[in-house]
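As structure tokens, the structure follows; a few thoughts come after it.
Part of the complex only, each chain left as placed.
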Amino acid sequence: MSIEEIMEKSDRNGVTLVVGADSDIGAKLIETISTDVIAHYYLSKEKAEATASNRDNLWSVYGDLSSVPGITEFIQGVVAIDRHISRIVHLPSSPAKPNRITKFDPNRYLREINIQVVSAAMILQAFLPAMVKDNFGRIAMVLTSYCIGVPPKYLSEYVSAKYALMGLMKSLAVEYAGKGITINAVAPSMTETNFLSTLPEFEIESTAKAHPMGRIATPEDIVGILGMLLKQDIEYMTGTIIPITGGTAFF
Amino acid sequence: MNRAEILDRVQNIFRDIFDDNDILITDETNATDIEDWESLEQINILVAIQKEFSIKFSIDDVEGLENVGQTIDLIEAKLS
């Protein structure tokens, strides 16, 4: 890279927008980011306000992503903060709840599509143009190892929504390749987070016991890779999905 | 709580999970006796039992449960 380019890029931190900071992965990630952060919460307004006061370079915004108006309102909230956003990490999803297709609920499914996919599309629609002008952006999304190979039984709504997000991620990676913007994703297997609350402990135990490493993934395992994807000098990697599964699923 | 009472409560859980109020279970009842009794239902049954009796199962408890009888033995053990 020429000196000019280095200079030009030297001030490329900007703000990192973490969508879905409610999840333990989001929370852990924010801890590792010393620069300015805008944290989005959707589970609890209180948590959002609480966090805001913790750190002076952290803004927090509550937003219900389960409907188009909610997403629009959230984006307006972020815009109101009036800072250039150079990095976006997209984590929101509902906890995966096992269900047979015979219990398929179209409204619950469309709600999930809003939370995971429409939110990603509308947020990127809003903030990518400024990244293009700046010729720099880093986007990271959180998929699931269920997007790799044979998915588990009884999670068709969740898996389908994650696939929709995967397709969006790849399409946009291609659309923005060569504009200084990378769009990548991680695909973790079962991870120790508050989202596991919907599963009985013996199920989690049994997954850990069956895993060659004898444990499920931790937020730290995920955050380390997410951080790498946000690095300025990781610029030739886009559209990729990084399995974080301890060898239980990969391409 | 005696075994009969436990069996009765567990039977209600089965009727609820399989949407079938005619289900009658005995100690010998197992997954082959009830259509749709697969991994998902087994988990739901165990979770419902945990709630119903306010007990908690470990993986070692629930691995290899083969029929209703063994499940009730387990509940009894947890309650005692």
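So that you can tell them apart, the chains are marked A and B in the order they are listed, and the count of residues begins at 1 in each.
Convention: contacts are C-beta pairs under 8 Å (C-beta built on N, C-alpha and C of every residue); 3 or more make two chains touch, one makes a residue touch a chain.
None of the values given here were measured: they were computed from a predicted structure.
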{"item": "Stoichiometry of the full complex in this file, given that only one copy per chain type appears", "value": "A x4, B x4"}
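Throughout what follows, only the chains that are shown with their structure count from here on.
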{"item": "Whole-Å gap between the CA centroids of chain A and chain B", "value": "38"}
{"item": "Partner chain B, residues of chain A touching it in the complex", "value": "98-100, 153-154, 200-203, 205-206, 209"}
{"item": "Interfacial residue positions of chain B with respect to chain A in the complex", "value": "39-40, 43, 46-47, 50, 56-59, 61-63"}
